[in-house]
Structures are given as C-alpha cells and as structure tokens.
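Only one protein chain is missing from this complex, and each of the others stays in its spot.
Letters A and B mark the chains as written, and numbering starts fresh at 1 in each.
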Amino acid sequence: MQKVGIVEVTQSSGVESPLSLMEFTYKPVKELLDKVDMRRDEVDMYILAATDVFHSGMSCANAFDWDASGAFMKPASREEGDAITAFVYGCMPIMEGRYDTVLVVGLIKGSENPENDTLTSFVADPFYSRPVGIQETTAAAMQMRLYLQRYGITEEQCAKVVVKNLGNALFNPYAHIKKRVNVDDVLNSERICDPLKAMECAPKSEGVCAMLLASEEKAKKLTDKPVWFKGWGSSMDTFYLGDRDLLDTQLKAAAASAYKMAGVSDPRKEIDVAEICEPYAFQELLWCEQLGFCAQGQGGKLIDSGVTQITGALPVNPSGGVLAMNPYVARGLYRVAEAALQIKGKAGEHQVDGKVNTALAHSTYGFCGQWQGVVILGS
Amino acid sequence: MGRAVAVIGTGQTKHGRRDDLSYPDLVREAVKKVFEDAGITPRDVDGVVYGSMPSMMEGVAYNHFYFADALRVVGKPLLRTETCGSTGQSVAHTAIHWVASGMADVILAIASEKENEGDAQATMMTILEPFLQVVIGGAPIAFSLQSREWMGYYHIDDAKAREAASIVSVDSHDGGLANPLAHIRVKLSKEDITNAPIITYPVRFYDVCPISDGACAVIFASEEKAKKICKKPAWVKGIGFRGEEYFIGDSSKAVWQSTIEASKEAYKEAGITNPLKELDVAEVYNPFSYQELMFLECLGLCPPGEAPDYVIKGTFSPGGELPCDPSGGVLCTNPIGAAGLIRVAEAALQVTGKAGEHQVEGAKLALSHAMGGAMQFNGVTILGSEL
Partner (left out) sequence: MAEQKEKPRKVAAMGMVPYEMALGPTWTRFFEGFKEKKILGTKCNKCGRVLVPARPFCSRCFEPMEEWVEVAQEGTIVTWSYVNYTYFGVTPDMIPLIGATIKLDGVDCGTGMWTQIGGFDIKDFELVTKKVKVGARVRAVWRRKRQGNFRDIDYWKIIE
C-alpha cells in the first residue's frame, strides 16, 4: 500500500459570489495548479464531489462541473454526497500504485440553492417521513432535545459552541459568517425549531475546495511539507429515526476504524487538532463524545473546560467550522483541507499554538448524522 | 496496479415495470440475489458503493439514506459514485479501486433505477443549465444528433445506416428473448423496425431503449478472498474512464475521443492489442441502435466508418466473431443508473459460463461499457476468466 500525501489545498470564500458556478469552480482549481506549478493535463486523475439537482439545479452534476474541475479527457469520477468521500476515493488509486497524482475538488454555490431545509426534506422517504415534515433541522431538534434531557447538557453549553466557532472564524479569511457573538445573543436568537435557535444552525454558503494528492515520492518533490493520509473510517446508520438511538451514532464505529488504521489508541491525547462537521451547535459536543474526546454525556463539560478553544489542548474547529461556513457537499473536504493546513503550519491567523502532528477531519450528513466519516492526517 | 480484483457474484432484479414493489424492495431483490450467488453474507462485506441517476429522477435526494437497510450497509462505510448514464461503470470502478488500494477486501457495488416513478426525459433536460443549451434536451434528440453527425462525417448513406441499425436492433431483441431478466422480450424482424414510427429521425421506435425499473449488485473481492470464496471468479483485467467538455459542440461526437481513450486505457491494462480478435463478447451500452454503430468503431472493434459493413456481414451478431450484447443490451433493458453495472454483471456471467440461454460459448474475455452526461462520459471495464 503506497503512502498518500496532501501536497497543497486551495479554497474559496463562503460569501455569495456573482460568478457563475463554472467561473467560481475554475478559480480555486486554477490557483491550485499554479501553486504546484503543474499543467492540468499533468495530473493523473480527477475526483469531483458535487451534488445533483436539489443542490445545484442541474442533474448529473459532473456534466456541467467537468470543465472547471480540470477533468477534460483525464481518468476521473464523481462522488455524490459529502466531499470527504471524494478525498478518500482520491487516495485509493495512489495507494494501489495506479496513479501518482489525484486532484480532488468539492464544489457548491449555496447562494443559488433553496434553503437547506427545503432540500433535505427530499431526503425523507415520500410515504412516512416527508409528509410529517422531517428534514435535517427538525430531525436535529429532536436529537438535541434528547441530548439535553438524557445528559443534562444545558442550552448555554450548546450556545458556547457558536461563540467559540464564530470567534475563530473572525481569523479565517474564507469564512462566510463573521460576527462576534456572546452566549446571550445565541440564546436570544429566534427559536426556529425548539430547542434549536437560529444562530445554532449553519448558514448556506458558497464553497469550492481543491486539493492535490500525491504518492510519497511525488509529494516530496512537489512540496517541502506533505501531510500524510493516515486513516479513514466511515459508517452508515439505518434510515428511520425511530429505529435508532439518536445519541449513539455510527460516528463511534467510523472513529474506531479510522483510529485503528492510523494507529491512534488515545485520541484525546494523540490528536492535536480536530475539524468536525457541526451543522447544529450541540452536535459538536455530541460528536466530540463519540470521537472519544470525552466520555459519553460529558460534551457540555468539555466545552466548559476550554479544552476545545483554539488555545486549548485539543482545539476543535479553529477555522470556525460549519457554523461559520456551510458549503453543503464541499464542507467535508474543507475539514480535511483545514486539518492539513494546521499540520503544515499554514493556517495563518487561525493556526493553533504548538506543533500539530496529528489532525482529525470529520464530516457527516443525513438526518441526525446518518452517515459519518473520519479522516486522520499526520505530519 | 495494486492488488488483483475479481467479481465473485452478481445479482439482478427482474427488469421491467415493477409497480409491484417499492423502490427499497427493488434494491433488496438484487442485493438478496448477489449474496445467494456469491455464497457469502452481508457480514463478509467491508463496504458498499452505490449509485443511481440524480435526485430528480429518483424522487428522493441521496436515496442511499432511505435504502440503507436494503443496501445492507448499516454499520459499514458507503461511498456513492455517480456520473450520469455511466454511473454503473463508475460504481464498479470505485469498488475496484477500493479493493485494489488495500483498504477493503470485499466490496458490494449496487446501482439501481425505478425509472417509471419519475420523469426521465425531464431529468435529462436538467443536465443542461437553463441559459445556454436548454432549448431542446432529452436523450433521443441528443443521440440522434450524434448518429447523424457520425453518418455525415463518414458519408454513410441513410439506407446503409438503417440496415445496420436494424440488424443491431434485431440481434439485441433476440438477446432479450434469451434473457429471462430482460425487460423487452419480443421477436422483431428488420421490417418491424424500419416500419416503426419516427421518434427523432433517423431514430425509429425500436431503435430506442425502454423505460425500465431494475437494480444490479456485484461483489468485488481481493485475489486472496476471491480464491477462498469463489470457485470461478471473473477477474478485472482493465478499466478506463474519460469525460469531455460540457458544451456539446466542443468535440466530435462522430469520432468520440472519450470512448476511444477510455477503451485504450482499459485495453492497455488488460494487455489487449487487437480487441476484435482477443475479446470473446462485448456488452456495449446501446440505448439507441444507431449509437452502437459509432461505439463499435470508437471502442476499436472495427475500423472508423466501417461499422455498418461489419454489422451487415454479421461480425457482431450471435455466432459472429465478437457477439455484442447477448443479454439484449440497453435496447431491451434500461434502468439508467443500473444499466452500466448490468453490463459489468453480464460480462462476469459470460466469462464464468453462467449466462444460461444467452451464454456465448467458451467466452473468456469480455468488454463492458457505458456512457453518460451531455454526450460526455465513457467508462469501460474488461473482465476475464483467467487472473
């Protein structure tokens, strides 16, 4: 099995852009190729992550997205769903020794799409869940209710996640939402789906993230500081919410596989920084538990302790996370990119203190985190 | 190229109009059959790759969530790969890379379509953005444009192209008759085809694929696992995939570079230098009989511009040098999202001698193919009986 290195990443801002999707996608891809000084056709393979009709207004997203991704007449494919899967797919042909370089690109223009809740209502099955109004936000509110009640997590603790992440986003030039807020602001924002408040829900953002992956030999030639792919784990839950314990998700299984592959035995100690996908504030606390950063039900205490602050021992979402920027589809690749930048020491103003040897990137989508994926990167 | 990968089982639904089942149950039918065929249980699977056409056609977005139980993926990783009509080929390729990378030993690949539930043509229209290419979309027009471009480029007269396309249609429908799972099972004569109503000239009714419901599942395994589990695996010999520009006029669709390059890459990996001689059977993606003629050339199975001559002399007919689409092909069965993976499954059946009534005697090396997008994408997978 060949080692896979991340050579370079580029990303777009999350703020609404007047560019067409084709123009908007082209820019970060072109910037990436210029940065590594490669021609488009010199890259061996391209993997896109984009999603169909309900997220771009166009079916078979790869058809329109092909040109700007750089994939013309190159071996290529497209992952549908979260872009973290495109990253993992991109690693495979390098691991098997088939190709030396793979360019991965995740893309979406949220400003062109209807509300996330409108779109995710189509994820619900047409017979039972959709007619009763299940979509990602209503499902998340039910999950939050359980979380507050079963473990005594407080609404203040959940609000602190928003304060922390939006605070971090002030130092991320690409972040969509840039606003200093306090716990009261969050608690006083509109209760859109009780117990969820408006400010606890992620926005709808633009976002193109491009990343060049390379074999060990090639990566060392292309960059002074490759970031290595160490592990991956993913797991899927059953569909109907009533069939699951919403607080015991497949993230545990996903993390366990990723840690096993990467040789991580004590995640709380060994992981230096984590970029996790928290479209709803409380989910950061819940996911931290399931990732093994603290015991089950201790997510509230974890945020209270300050460990996950950018200055803490295990910073979580120094980029501002998904609450500050939510390019649905591309957001998983953004997590990997931000984790890689932290290891490279190139995260700029939101670089965490101290050396980052091991970083975790997580993504999830589906009702209450039905699909979970974890990537471990190392220096 | 990493570890060797094999197909150790296939499962297809009965294709056709399947109002008798819900969509998850349709998927379940294929999944159940693949486990029976491979003789393993879902517990033996390390991960699942799934694909279908886009949300608009499915009526459910990200339908892998809804199908989680049917796909037997609960508690396992899932990748979803989708490239439009070529989805089935791309799903197979993801599974192959996954096993070859060493991150998994056994991967279940599934592709499905319940095409009767949605509006397929409406979905095709939305492959094109609403500004520049939208006036007339839809598959029949796109592919009849391509067929006419090909005829014009090589100065093939209407009568000769008609004759060859009719033979393709007759042969495919004969294949459909011999395949109990095929959707369309009728005996047609050349006259039936030439007298059928025009859909988009020169394309007539029997030159066009049906709207089918169906699902297909294929299990891929590493060499070590395959040898342990399966008496007669079908080995992956080569794969290739290429895509062209989104704007339809940007490149020639008569000399279709994405088909040419995708197949060249697959042939190179498989060590094939003369595909017509070396291949024993081909499952070419043929939603339109005229289009198959162009594919035969671009897949390197006959010289450019000469497909009608080869077809007319019977090269690709049953009993010919290289029988094409003995399963009836896409002309008889077209659950779009699944159609490319059905080609892979049929190729596996052929090289393992399990194709039953539509078996090509002694087939050892088989090509499978699919295309998609705004006439953009081509994927090829070659399977063989020997490692």
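Definition applied: a contact is a pair of C-beta atoms (placed from the backbone, for glycine too) under 8 Å apart; a residue touches a chain by one contact, two chains touch by 3 or more.
This is a predicted model, so every value here is computed, not measured.
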Checklist line | Displayed chains contacted by the hidden chain, counting the whole assembly | finding: A, B
Next item on the list: Would you indicate which residue among A:7, A:21, A:104 or A:227 is in contact with the undisplayed chain?
Entry: A:21
Check: Any idea which of B:144, B:289 or B:317 touches the chain not displayed?
Finding: B:144
Notebook entry, point to check: When the complex is taken as a whole, what residues of subunit B touch the one chain not shown?
Noted result: 19-21, 59, 119, 121-122, 125, 128-138, 140-141, 144-146, 148-149, 151-153, 198-201, 245, 247-251, 253
Notebook entry, point to check: Where does subunit A touch the missing chain, residue by residue?
Noted result: 17-24, 26, 29-30, 33, 39-41, 53-54, 57, 66-68, 70, 72, 109, 111-114, 118-119, 122, 126-127
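Note that only the chains that are shown with their structure count from here on.
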Checklist line | For the subunit A and subunit B complex, residues of the former touching the latter | finding: 1, 51-55, 57-64, 66-67, 71-81, 85, 88-89, 91-93, 95-98, 119-120, 122-126, 232-239, 250, 253-254, 257, 261, 365-367, 370-371, 373
Item checked: Interface residues, subunit B side, partner subunit A - complex -> 1-3, 47-48, 51, 53-57, 59-62, 64-69, 73-84, 90, 93-94, 97-98, 100-103, 123-124, 126-130, 240-247, 257-258, 261, 265, 372-374, 376-377
